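Worksheet: the structure to be examined is printed underneath.
Note that this complex is displayed minus one protein chain, with the remaining chains in position.
Take a look at chain A:
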Amino acid sequence: MSLAKAVVARILTYVGIALATGFFALPLLWLLSAPFDDSPSYGVHWPSHLTLHNFAALGHNPYAFGSLVNSVLLGAGTMLLVVVVAALAAYALSRVRIPGRDALLYGLLLLSSVITGTAAMVPIFLLIFQLGLIDSRFGVVLVLSGGLLPAAIFLLKDFIDTIPRSYEESARVFGATPLQILRHIVVPVARPGLATIAVWTVVQVWGSFLTPFILLRDPDKQPAAVLVRTFYTEGGSPNLALISTFSLLYSIPVVLMYLFAWSRYGFRFHGGIKS
């Protein structure tokens, strides 16, 4: 192994890393530059005429702002349902001995990818139709929660498994009731895990297209991910100005939520005092 060979190998490594970085950075750079360009294209370049006109144009779209509110509603609703149900289920599964518990968990996890998947859309549509929940946000929340819960329970159970039982036993000896133990001990100690699940749920819902697209009829109720589909010019080509501007606004809440949760709770997946 000569020096020259080592240098060449090192150079090639950096070139590879640079190419990969560029590949992932380009869409982000486009998202940051195109909304401020008066005539955006698919290329990434510094806006020729810096303008906020695109934001004003988006304001004229009757559904743009409402769809972001809808996304927030769906995200918050699903997050609440998933976190509460997953916390209770994971706590029970972690602490109670049930025969075949692990098989149950893995089975659920396997099925969850089917439930919100394309394959099950027809039966799910029929089910929601029979329940009279077509065009209802609650119906969408239910279906999305159903799809996310198994993975959430699975992740949270692992988290709660790492919380020593002696915390709860100690509280029990002091006379705490099961609900007090959950409120005073388990939930606060599991908070980083719960925050992780909450953020993960919102991100999943924020980006989900198919379920709300199929179950919601009224354009007033459609979330942002579904609305983007309607941004075309009269000529039938994609309206890049609107799409890029809307995408930027669409991504900001998720980034803010992520930063908030991260600074507040940190994301970690173990409980207890480190020793």
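Keep this in mind: a contact is a pair of C-beta atoms (placed from the backbone, for glycine too) under 8 Å apart; a residue touches a chain by one contact, two chains touch by 3 or more; residues count from 1.
The working rule: contacts and distances are computed from a predicted model.
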>> Can you work out the missing subunit's protein name as recorded in UniProt? Choose among "Fe-S cluster assembly protein SufD", "Sarcosine oxidase subunit delta", "Co-chaperone protein HscB homolog" or "Sugar ABC transporter ATP-binding protein".
In response: "Sugar ABC transporter ATP-binding protein"
> Any idea which of A:D38, A:D102, A:E169 or A:D220 touches the chain not displayed?
Replying inline: A:E169
> Which one, A:G59, A:G107, A:P123 or A:P188, makes contact with the chain that was left out?
Replying inline: A:P188
> Contacts of chain A with the missing chain: which residues?
Replying inline: 164, 166-167, 169-176, 180, 184-185, 188-189, 191, 271-274
